[in-house]
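All protein chains of the complex are present and in place, except for one that has been dropped.
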Amino acid sequence: MINRRRLLQSGAIAGASLLLPGLAGRAFSASEAITVGIPVPISGPFAANGKFASLGGILAAEEASREFGRQVKTLDLDTEGKPATAVRKVQDAFDNNGIKLYAGGILSSESLAMGKEALRRNGVFITTAGADEITGTDCNAATFRWSVPTYGAIEQTVRPLVDMLPDAKRWYTITPQYVFGDGLLNVAKDIFKEKGIEHVGNSYHSLTEKEFSGYLTNAIAARPDVLLILNFGSQSSDTLRQAVSFGLKNRMTILVAWASGLEQFEALGPDICEGVYFGAQYWHGVDTPGNQALVKSVRERFDLTPNYSLAGSYILTKLLVDAAVKAGSIDGDKVAAELRGKTYEGLTGEETIRAQDNQVIKDYYLLKGKAKKDMADKDDFAEIVSQGKSFLSPEDAGCKMG
Amino acid sequence: MTYLFQIFNGIGIGMLYFLLAVGLSVIFGLLQFVNFAHGAFYLLGAYFTYDLVERGYSFWVAMPLAAIMVMALAALTEIVLLRRIYKLPHTFHILVTVGLALIIQEMTIIVWGPLGGNVPPPEGLNGVIIVGDFIYPEYRLFVIAFTAVLAVGLWWVLEGTRIGAIVRAGSESSENTALLGYNTLRINSAVFGLGAGLAGLAGALAAPIRGVEPFMGLEALGIAFVVVVIGGMGSYTGALLAGILVGVTQSVMASLWPEGARLMIYLGMALVIVAMPRGLLGRA
Partner (left out) sequence: MKTINNPIFHFFLAALTVVCLPLFLRSGVLASEILIFGLAVAACNLLLGFTGLLSFGQGIFFGVGSYVAGILLTRYQIPVPLMLLLSVVLGALIAVAVGWLSIRRQGVYFVMLTLAFSQFFFFLAYSFSGLTGGDNGILDVPRPVIAGFDFTNLWSYYWFVAVIFLAVFALMLRTTQSTFGRTLSAIRENEARASAVGFPVRAFKIAAFAISGAVTALAGALHAMLIGVAPLSSIEYHTSEIILIMTIIGGSGNLFASLLGAGTYMLLADVLSTIWPRWLLLLGVALIVVALFMQRGLWGLIETLVSHITATSKRTPNAATERPLHRQADGGKA
C-alpha cells in the first residue's frame, strides 16, 4: 500500500516541478507542500533499517501536516547502501522533485557523500549515521547529525561500567578495522589508561567478517574480565551470538558499545541478550514526554514498537519540517540557520543542536538485557542502566566550518 | 598454545566450508555448470531450519528436513529451468543462476522479513567443553564430528557405489553415462539436487552458529567458490582439503594479521590457480 502511494506521490511531485521550474530558491507560500527526501537503503543488506526509517518519516510528515495545516510528504530514495547510488538519487531529487530537505543515511559512507551533495546544492541533510567525520573533520554547514559520536558512546558505556564493576581490571576489545572502529577503540583506551585498567588485547577484523570464533579464541586466551565489542549491526550480532555460544557470558561481562537497539534484540532473542550490556542511541523505554508520545502514536499507526531506525528517521524529519516552516523556506542555508543552536524537547529529553558543528547534543544509553521471565511485553528486552551526555568540543572533534 | 586452538577451530570452520563447497564441486564436475545460486540454497537451508524450529520442531527434525526440502526444491528447479541451459555458454549459466539467487534472496525477505533471527543450539549441545585454557562450544564439536561422518559417507558413495561410478563417468563426459545405458537427465537432476541439498544442510548446520539473515548466501557463495577453485573443480578430496585449509587460514590469521585474512585467502586462491591450474587435487 505504502509503495503504491509513494509512486503516485513521486509522480505528482515530478509533475509539480515541471510546471514550476522556478520552484527552487524562493520563499514558499503557506499552502505549498513540503517534501522531505528519505535517502536510506531499502534494498540490499541494510534493507531492514530503510524499511523502518521510511515509516518514521511518514509518521513525522503526517503529524506535521496536521499541525501546520499544509501538505507535508516524504519521498523514499533507495540508496541500496551504496554511496554512488545515494548521491545519484539525491541529485535527482534536487533536480527533478525540487527537494532540498533530506533526512536519512544509515551507512557512514553514503551519509558523508550525501552531506557533501547537500552543501553543493544549498540543501540540508540530517542523519543518524555513525561516522564522526560528519560533524568532525568533514563537517559542513548543510549537514547535521542526531546520533551521539563514538566519543560519547564509549564515555557513556565504558565509564559507567568501569565504575559499576570495580573488580573488572582486564578488558579485551574486538574492533572493526576502519575509522569508526578506531574511533571507539581510542576513546576506550583513554578511559582504560585513566582508570588503571589493563587492556589485555584487541582483535581487528574486516567489515566483511562473519566468523568470529578465531577472535573469540584469542579473547578467551587473554582471560579478560570484560569483553568490549566495538563493531555494529549484523557483525555485532554475530560476535555476540558466537561469544555466547563459546560460554563467554559465564566467564566475563560483555558490553556491545554501539548496539542498533530493538532490531538487534529481536534478531538475537532474550536468551542471548540476558545480562549483556548494550550502548544505544535510542530505546523505546526512555521516560520522556516526547518518546512516550512517539511510542503511543507508532503503536496506533503501525502496530509496532519504535526502534532506532524508525525513531531516528521520525525526529530527523520532524526537525527539518519544523525548521522549514519556521524559516518560511526550504532553502538549505535558511533551514540550517533555523536548526543551528536550537534547543527542543526531543525523544531523549532536552536536545540541543550545537551551532559550531551541527551536532545534536543528546543522551546516550547503557542498557542491560533482561531475562525472558522479567520481560513485561515482547519488546521489553532491556532496562536502562544509565544515561547521559558526553561530547568533545567542536575543536577537539576537528570541525572547521567554512 | 593459542595457535593449536586456532588450528583446531579452523578445522571446525573448514568442515562446514567443505560441506558448503562439495556440492558446488560435484555439480561442476558432472554438469560443467557454474552455479551462482549455490549460496541461495545454503540460505534456504538455514531459513527452513529457523522456520521449523520457530514452529516448535526439534532441531533434530528441522535440520534433516530442511536439507531434504532444499534438495527437492533444487531438483525441481533443475527439471523446470536449468536443464534447458546446460548447452548454452557459461555466460547464460551465470545469468540464470544470479537471477535465481536474487529471486530466492528477495523471497526470503518477503516471507521472513529483512531482520534475520536466531536458532538456538539443540538441547544438550548448548554448553561448552573446557580443556585447560581452551573453550569450545559443544555444538561446534558436534558439527565437526557430524560432517566428518558425512564426509566419509559421501566419499563411500562417490568412490564405492554404482551411483558414484556413474557420476564420475559423467563428469568426464556425459556420453559416457549414456553409453552405460543410464538416463543422463535423471542423474543430472539427482546430482544437482544432492549438491544443492548439501549446501542446504550446511546452512541448516550453520544456523545455530551464525543465526539467519537474508544476505548470508552471498558470503557463503564467495567461500564456496574459493574452496572449489583451490581444491579443484569436481574433486571431492580437493574440496575437503581446501575447505580445511581456508578455515585454518582464516582462524590462524585471526591471531596473526586479522585484517589481512581475506586478502590472504584470495591471494592464495590466485596463486594456486596460477601455479596449479586444476587446483590442488583437480583432475587434469
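First chain written, first letter: the chains are A and B, and each begins at residue 1.
FYI, contacts are C-beta pairs under 8 Å (C-beta built on N, C-alpha and C of every residue); 3 or more make two chains touch, one makes a residue touch a chain.
The structure displayed is predicted, hence computed values, not measured ones.
The missing chain, though absent from the display, is touched by one residue of B:His90, B:Arg162 or B:Arg186; that residue is B:His90.
Among B:Leu44, B:Leu115, B:Ile187 or B:Val229, only B:Val229 touches the chain left out of the display. Of the listed positions A:Gly50, A:Gly233, A:Gly285 or A:Gly346, the one in contact with the omitted chain in the full complex is A:Gly50. Of the listed positions B:Leu76, B:Ile103 or B:Ala145, the one in contact with the omitted chain in the full complex is B:Ile103. Taking the whole complex into account, subunit A touches the unshown chain at residues 3, 6-7, 10, 14, 18, 42-43, 47, 50-51, 76, 78, 80, 82-84, 87-88, 91-92, 95-96, 108-109, 112-113, 116-117, 120, 131, 133, 138, 177-180, 206-208.
Within the entire complex, the positions of subunit B that touch the omitted partner chain are 28, 32, 34, 81, 84-85, 88-92, 94-96, 98-103, 105-107, 109-110, 222, 225-226, 228-229, 233, 259-260, 262-263, 266-267, 269-270, 273-274, 277.
We take it that only the chains that are shown with their structure count from here on.
For subunit B in complex with subunit A, the touching residues are 1-2, 5-6, 9-10, 12-13, 109, 113-118, 120-121, 126-128, 130, 133-137, 139-140, 208-211, 213-216, 219, 250-255, 258-259, 261-262. By the touch criterion stated above, subunit A contacts subunit B in their complex at residues 45, 47-48, 51, 177, 203-206, 208-211, 213-215, 217-218, 220-221, 223, 234, 237-238, 241-242, 245-247, 251, 263, 266-269, 271-272.
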